[in-house]
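To start, the structure under review is shown below, and the notes come after it.
Note that one protein chain is taken out, while the other chains of the complex remain in position.
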Amino acid sequence: MSTIDKTSGLADADFAGDARKQSNLGDAFTDYVGRLRGGEMGSLPALLGLVVLYVVFGLANDKFLGLLNQANLVVQAGSICLLAMGLVFVLLLGEIDLSAGVTGGVCATFTALAIVDHGQPWWVGVLVGVAVGALIGFVMGCLVAYLGIPSFVVTLAFFLGLQGVILKLIGEGGSVPVRDEVLRGLAIKNIPPLMGWIGAIVIVAVFALLSLRQYRVQVARDLSRPPFALVLIKIGALAAVVLVITGLLNQNRSIRPNFVIEGIPWVLPVIVALLVLWTFVLGRTAWGRHLYAVGGNAEAARRAGINVNRMKVTAFMICSSMAALAGVMAASYSGKVSPSSGGGNVLLYAVGAAVIGGTSLFGGRGKAINAVIGGVVIAVIANGLGLLSQASWINFVVTGAVLLLAASVDAISRRRRSAAGI
Amino acid sequence: MSTIDKTSGLADADFAGDARKQSNLGDAFTDYVGRLRGGEMGSLPALLGLVVLYVVFGLANDKFLGLLNQANLVVQAGSICLLAMGLVFVLLLGEIDLSAGVTGGVCATFTALAIVDHGQPWWVGVLVGVAVGALIGFVMGCLVAYLGIPSFVVTLAFFLGLQGVILKLIGEGGSVPVRDEVLRGLAIKNIPPLMGWIGAIVIVAVFALLSLRQYRVQVARDLSRPPFALVLIKIGALAAVVLVITGLLNQNRSIRPNFVIEGIPWVLPVIVALLVLWTFVLGRTAWGRHLYAVGGNAEAARRAGINVNRMKVTAFMICSSMAALAGVMAASYSGKVSPSSGGGNVLLYAVGAAVIGGTSLFGGRGKAINAVIGGVVIAVIANGLGLLSQASWINFVVTGAVLLLAASVDAISRRRRSAAGI
Amino acid sequence: GCGSDDNGGSGNESSEGGGGAEGGEAGKIGVILPDTKSSVRWESADRPALEAAFDEAGVEYSIQNAEGSADTMTTIADSMLADGVTVLAIVNLDSESGAAIQEKAASQGVATIDYDRLTLGGSAEYYVSFDNNVVGELQGQGLADCLGDTEANLIYLNGSPTDNNATLFSAGAHSVLDEISTYTAVGEQAVPDWDPDQAVTIFEQLYTQADGDVQGVYAANDGLAGAVISILEKNGVNGEVPVTGQDATVEGLQNILAGDQCMTIYKSATEEAGALAEAAIALATGGEAETNGTTEDSEGGRDVPSILLEPVSITAENVGDVIDDGGQSAADVCTGEFAQLCEDAGIS
Amino acid sequence: MSEYPLTGEPEGSAPVTGEPLLELRGVNKSFGVVHVLHDVDFAVYPGQVTALVGDNGAGKSTLVKVIAGIYGRDDGDYLFEGKPVSVNGPRDVGALGVEVVYQDLALCDNLDIVQNMFLGREEKNGLALDEATMEARARDTLGSLSVRTVKSVRQSVASLSGGQRQTVAIAKAVLWNSRIVLLDEPTAALGVAQTRQVLDLVRRLADRGLGVVLISHNMTDVFEVADRITALYLGRVAADVPTREVTHSQVVELITAGRSGSLGIAENPATATV
Partner (left out) sequence: MSEYPLTGEPEGSAPVTGEPLLELRGVNKSFGVVHVLHDVDFAVYPGQVTALVGDNGAGKSTLVKVIAGIYGRDDGDYLFEGKPVSVNGPRDVGALGVEVVYQDLALCDNLDIVQNMFLGREEKNGLALDEATMEARARDTLGSLSVRTVKSVRQSVASLSGGQRQTVAIAKAVLWNSRIVLLDEPTAALGVAQTRQVLDLVRRLADRGLGVVLISHNMTDVFEVADRITALYLGRVAADVPTREVTHSQVVELITAGRSGSLGIAENPATATV
């Protein structure tokens, strides 16, 4: 019977087909291609859509691929990426937070007022903002979890109510400036090149160390593991990406001879740090596991002893806290908070970003990286169209069309998956 | 063993407990209370929320309950009720249409342009608008059904793109007037009192006739049926409601002696007619049944031979066509179409209306009447707050709070249902 | 029957008529303001100025805000008519909805006034406003004054594409700047909903596209100007590139004091509200108001009796005028780092 | 591999009335990297109960879903009455007169029992649904399946017990004038009396000339009603034999080991014989 196993590829002994024994690079590659063909595309389709956008805009305008514009893009994408990352947490539960954008506005107002009116240092201001965000999330989460009001209605009510709060705080039609060195610097300043290099090298080194240590443990305990060559290739790839980006952004990209702009925008490390944090929380902690479980089958999660209500409340708190950071980042970029901050289509764009990246609105599927990729897609559209300076109506139409294009690349490449019946 | 059945209420013979034999009023009432206590509340909680709002606003302002204001309320609620009714169809599938509001704007623009620029009569204009709506719905439906792009993204793209289309059609900062006698009359004219009386009596008579005929058939074929007294009570109740409303609205409600305002606003019969139509379609036709099935379990529907894709496309077409009517009604109310028609929070309010009324965002649960009740809730909030004339930030906050209040009445009274594990 | 607006302790934010109003014979005046977001003025300047004027005259009144929605405005108008106002003043969000409101009011025998914006095809008795064409021209002239006779590349950042006033402002500015042959327009874009957050990205892209070779920026109001300055600061040229504005907001005045913004437009709300109050009270008591001209309503084919006021261009020299007029308070403008600048400019 | 000589069949089996009604030839099906069905041949004969047996995960349900048109085939032929037909979804298969009870039941939880039973084939009365007729027919069919604890046929299926749900699914499939009925573990959740009724029903259907396929892990049931047994082993047909030619223990061996004496898959699957 053992002959059958080898030829059929199906297991006869317990889990003989398990990946434990895979050990050379060719196998790993075949396996990857197989998984791709089976529909497990991850973020690949969204990345593909992004590549299409880059090619289109790159051809349409010669400034688009320029260093200056790409650095600007990083800053422009910052706020929406943070907001979308926060939204992933409630979307994972199958809930929605319509108020996230406005929550960001309210929190940024608190931050700005703490600094301007109360003379607090920037970090106190940010803490105040995040605390307000967490509080808002807590209240909404409780209403959703314990009273059982649909999150659409709760957050719609907060969307409206919080607009009133901003109006009240800022004074109708006014604005609060954000002139703090550090906060403003977040959007308009860059990391000194030397520091950038050091940071980049440290990141690569840490990653290499962790990867190698993990591999050593896997070997020692005889667990399933990738081939060693693959580990090396992954380290190499990360090093290349990090160092090339650092190298490029450390060049002077100013368009005026007497003014130097060089270094990595401060926004970038903030986003990367939060991305790493949330990826760890979602993928590697019990809390993250429980979040997926509640989103996938709340009743099963409840039966497994998970406190579903607490999961909901914490998810809303994280979402609103991230919205607070997004609001502060938006304020840092525009230099002020105004009553329209976080209103308008901000939220729709952020949810759209998460969904384009591959997060499901029905809960249970999504990652932090999805939000970042989707956020970049949205930012690229605005950035590219901004360079083309067309009439407003054309901008609207093209934005819609491009959004659809980016999403359909994703949809079409995922069709296999649904054909596989999963 | 037959003794067991009688005392336990459980069936031993096949379906002996079935409602077929119920035949007196007391039983019917007990049964109704039992169902209420079991959590099958229907629209009762939303109606309760509405009553709360009426009491609060009635106490806060003595004009609120006045005839004139209530007649205005009917007209103000018209557009959102139509929009929400349309949205119920896509919500039933577990999809969403973010573009519905803007679709209404585009369609109303086409209607207005057909009348103003091309001198068409009003009904041609409306037909053009609805046709454009159906076309938009068709395209969106196809993208959702056949390409498999999430409806959130598709309709977000259309939400943006269609704003561009309106801008292009109307021109920046422009607007198109709606001065057609009939269309304007829809919002500002009333049915002549005599005609109103005749209509009301016809409606009551038709309802009585249909109810009695149905009862006759049920008796003849020995099917499960309500007690005869209940049939009579229902007819009586409808007659009372219809005739009292007609009577009230047929009084002169003008506040100026030299100007008479009397009769049922034209908006009301339009809404009632569409409500009856869609209630019939959803509840009594195979297509409606299939819509619920697809929303409840798309895979089961597919296995039952239902063309799921076609259901999606048709649902989107109905939604957009209803949005067109809503857009025309909004234009009739404000007397023009502008580039911002249907934008802003219109859509969120409409979805909120459907959800407050009891429609689920996850599909499979909802009725046309839910949308109307929810729409009235939203309209009452705007109307009541308008009479109180507070600063705008207070309006925002109170709107949010009241929305939450209306929804929590619903949520709390539904808790029993979830406690029952359904 | 309108003497029963005594909804007790509903807070002092209530705009209901003041306590001493014995306005049974004078009738009630209703005012509908357009929005809260396009500009500070409606809620922070017009509302108090109107309240003060009406209180002074001892008439009953109700002031509400349509929050930028024409439907809301129609709803408010309905309820005011239901409430028995005898004079209705509106700042229309667009001519058609405004005309519809006025049509309905007229049909109930209520007199109407166009405030700040003319309702084309409407039936208002009077038009009280600043001249919007003049605003754009003053902005253009102000930018030209700051730039001087040099070669200059200009970027135009217009207001909302759906707002007709934005179109007028831009046209006015172009009418001045396009005449000056040394100026070249290198980019122009409208900002949806006057949203300053979107304006930042829009301007950054226009600036990048122009390779930073920009010597002056037309920004339609102070909010947009602030967005522009944010990007100029990022590129180290704030203060070197003049930027226009409008509305004389705290933000705008501070930017002018700091030298980052070239000018703003001040439309004295006190003045305008006073004019409106005068006209409304006159109508409410059955009299006539004093006009200083007419404005042509091209659509309605009539000349509307008008009370037209002159906007004022504000530069670093005359920031004090705004504060003296009560447009902004010195305390708001001269906070923190601006205290010194205020002192230098002679503002206290 | 596992090629059962179709021509040689009638000799030793229950009376096969001519051609198979439905036949699959050389069907393969993979989900991504998982190859679930290997060159499967399968036939359904009119008037016969074919039992499809196999270990958990052998591919029985997958085979049923391929027949039902829910999954596409990777390759292989689909013949109905000897003629190849193109099958692109459950609608096509339904049109051929094939009814299926799925292992995962596939009921709409938001609909009631009657609505589920008539889903996709509602009785109509002009435009409107004929609820009265549907209710009456549903009540009759359910009654005949020994369902006694359901309070009302207007109960939502979400509130039914496991066995009640299964009965509804079975009732739904036998309500129609179909030519083939596939039942994927129909008695798994049923009580003693209900199981009895379903087995009787299966026999009755076959006697009426329908082709019936029964999947079950209960060998007693299989031997009671089946005319032929097809055994799947790791996605391959290990045997396709008339019931009376095999014993209970032989079938169990086929299921768990893939071969039993001369029956089953040979050591080298490439040369496997029946």
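The first chain written gets the first letter, and so on, giving A, B, C and D; residue counts start at 1 in each chain.
The rule is short, and it goes like this: a residue touches a chain if its C-beta (ideal position, glycine included) is under 8 Å from a C-beta of that chain, and two chains touch if they have at least 3 such contacts.
Quick caveat, the model's predicted, so the values are computed rather than measured.
Within the complete assembly, A:G295 is the residue of A:G161, A:G196 or A:G295 that touches the hidden chain.
For the chain left out of this panel, the touching residue among D:A169, D:L234 or D:L263 is D:L234. Residues touching the missing chain, restricted to chain A, are 10-15, 17-19, 217-218, 221, 223-224, 280, 284-286, 289-290, 292-293, 295-297, 299-307, 364-365, 422 (touch as defined at the top). Considering the complete assembly, chain D touches the hidden chain via residues 31, 34, 54-58, 60-62, 103-104, 147-151, 159-164, 167, 185, 188-195, 217-219, 234, 252, 255-256.
Throughout what follows, only the chains that are shown with their structure count from here on.
Note: the chain lying farthest from chain A is D, by mean C-alpha position.
Note: centroid distance chain C to chain D, computed from Cα atoms, is 75 Å. Per-chain Cα centroids separate chain B from chain C by 39 Å. Touching of two or more other chains is recorded for residues 167, 172, 391-395 of chain B. In chain C, the residues that reach two or more other chains under the touch definition are 36, 43, 161, 190.
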